[in-house]
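Below: the structure, in C-alpha cells.
With one protein chain withheld, the remaining protein chains of the complex are depicted in position.
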Amino acid sequence: MAILTRDVLDEAALRAKVEAPNCGAITSFSGVVRNHNEGRKVLRIEYEAAPPTLALLTELEKKTKEKFPVHQVFIAHRVGTLQVGEASVVIAVSSEHRGESFQACRWAIDTLKHTIPIWKKEYFEDGESDWVEGCKMHSLNENEEEHSHEPSGKSLHRHGR
Amino acid sequence: MAILTRDVLDEAALRAKVEAPNCGAITSFSGVVRNHNEGRKVLRIEYEAAPPTLALLTELEKKTKEKFPVHQVFIAHRVGTLQVGEASVVIAVSSEHRGESFQACRWAIDTLKHTIPIWKKEYFEDGESDWVEGCKMHSLNENEEEHSHEPSGKSLHRHGR
Amino acid sequence: MKVRVQYFARAREGAGTEGEELELAAGATLGNLWQKLLSAHPALKPLDGAVSFLVDTRYVREPDLLREGDTVFVLPPVSGG
Partner (left out) sequence: MKVRVQYFARAREGAGTEGEELELAAGATLGNLWQKLLSAHPALKPLDGAVSFLVDTRYVREPDLLREGDTVFVLPPVSGG
C-alpha cells in the first residue's frame, strides 16, 4: 500500500519496506525539489493531490508488480509545501536480479507522471508562481500504446511518424 | 571518492552524499546478499578485494560522471563477511532530470561487475562453500565494445553477431 | 439527477470555485456535464481537450453515463512526481 503524506519522506524507512531475504537488488528513485526550472529560480513547490490519489498510487504499485518480475514495489508521495532539496516522491523496488528492479522503478515513475492526479505549483524568487505544465492524465488501465508523453495539446500537431 | 569498508553500509548516509539543490532526481541501487543462488541456500557471503579496488571504484565514479550528464556519483562497497539481507554495494547518482540518473546508476553497477577486482565466496547451508563464477576483469579504460558480459570462456564459442 | 463536481489546480482557478453541485437530466453523459461547465465558466475553455475526469478512482470519458450522486473530479494536466 502506497503512502500519501504532508510529512517529510523518510527515504531509508521507505526503502526498508521492500527488503526481503530472497532479493539481491533494490533500486530506489527520489524526485527532489530543484532550485531552478526553465531558467527561473524556484524557492519552493506546493503539491496538491485529488482524493483518488492514494488508491491510484496503490494500484500503480500493483500494476508494476504485475508487469515486471519483481518482489516488492513501494511508492510514497508528499503533498503540501516542499522546500528545495526535499523529496516529493520515493519509489523503491526489490527483485532477485538487478535488471528488473531498474526497469520496474523507471516504469513506475514514468507512469506516475501521467496517471496520478497530482499537481505542482512553483514559487519563484521574483514573487510569482505558476502551475508546472503537465501531461494529460491517462488511465492506468489504458493500453500503453495510446499514451502521449508530450505536453497536452501538442499531439494535435503531430503527423507522420 | 568511493568507500571500501568492512562496516555495515549506511545507505541513507551514502545517498545523502549526492544531494544537491540543482538536482531533481536521485537514483540509488543496493546489491544485497540473497538467501539463495542457483538453487542452493546461501547462509552468508565473504567478499574479498584486491588493493587497487578503492582507487578503481573512485575512477568508476569519475568515468560515470564523464559519460552521463549527472551531477554526482557515489559508490560504496563492503568487504568481509556479509549476512543475508545486508548490502554489499550501494551506488547513488543525482542529476537534474530522472533519465540520466537511472542510466548512469545502471551503467555504473553493470561496469563495476567486470572492472573491479572483488570476489565473493558463498557459504551454503550444507557446509560447503564456493567462489561465485565471475566475469573476466576488463580495464575501465577499454573500449566498451570489447567487453563480453558472458561468463569467461563462453566467448570462445560465440560466432556471428 | 444531482452530481457533484470538484475542481483541481488550474481547473479550480478557471472555475473560480473548489466545487459545485449540478442538476442534470437523467441519462446525461460526462460530455453533457463538461459542456455545461464550459458554458458556466468560460475560463475553463483553455482546458478543453486537455482535462481528464475521474469518478472515485474510475477513469471516465465523455460518452460515459453519469449516475445520481456521482462526484466528478475535473483534472487538468498532471505534474506529480
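Annotations
The chains carry the letters A, B and C, assigned in the order they are written, with residues numbered from 1 in each.
To be clear about the criterion, contacts are C-beta pairs under 8 Å (C-beta built on N, C-alpha and C of every residue); 3 or more make two chains touch, one makes a residue touch a chain.
Everything quoted here is computed from the prediction, not taken from an experiment.
Looking at the complete complex, one finds that the omitted chain is in touch with B. Although one chain is not drawn, the whole complex shows that of B:E48, B:E66 or B:E125 it is B:E48 that touches it.
The residue touching the chain not shown here, chosen from B:P21, B:G80 or B:P117, is B:P117. Residues of chain B in touch with the missing chain: 31, 47-52, 55-56, 59, 77, 88-89, 109, 112-121, 131-142, 151-153.
As a working rule, only the chains that are shown with their structure count from here on.
Rounded to whole angstrom units, the spacing between the C-alpha centres of chain B and chain C is 50.
In terms of their C-alpha centroids, the spacing between chain A and chain B amounts to 26 Å. Residue numbers of chain B whose C-beta contacts span two or more other chains: none are found. Touching two or more other chains at once is no residue of chain C.
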